[in-house]
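Have a look at this one.
All protein chains but one are shown at their positions in the complex.
Then we have chain A:
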């Protein structure tokens, strides 16, 4: 299940949904991304997240499908927020259910690494020096490349 929304999400509710009525689930792995107050040595007072409606949902669904091809998992939930966010706010949830933890851990990390480099979201930060678009980081590209080949 993939969702793009302005509203916050409740990790407990989402994890419960992944195990409810699925007695074969033995492992739930989740990652939550959070707005940092300090980024590239500047204080961030506010963040605006923009996306490409339509393509975003397709890209996220394709990433989850690819994870299902690579690992034996039972289900996955990806929720990404857009709009105005403040430091300490949750940005993204990736949660994966599986029979055992190994495949669920790997699938969760893979989905997050691919989301970072393939899903059309853009962050704009407000700092004391004004607004700026967040630059893509080479380390994120390298993290995604680990899964190739």
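List of remarks:
Simple rule for what comes next: a contact is a pair of C-beta atoms (placed from the backbone, for glycine too) under 8 Å apart; a residue touches a chain by one contact, two chains touch by 3 or more; residues count from 1.
In this text, contacts and distances are computed from a predicted model.
One chain of this complex is left out of the view, and of "Citrate lyase subunit beta", "Molybdopterin synthase sulfur carrier subunit", "NADH-quinone oxidoreductase" or "ABC transmembrane type-2 domain-containing protein", the protein name its UniProt record gives is "Molybdopterin synthase sulfur carrier subunit". Note on the undisplayed chain: of the listed residues A:9, A:52, A:105 or A:147, the one touching it is A:52.
Within the whole complex, the absent chain has one touching residue among A:70, A:100 or A:124, and that is A:124.
By the touch rule set out above, chain A reaches the unshown chain at residues 33, 49-52, 54-55, 58-59, 80, 91-92, 112, 115-124, 133-136, 140.
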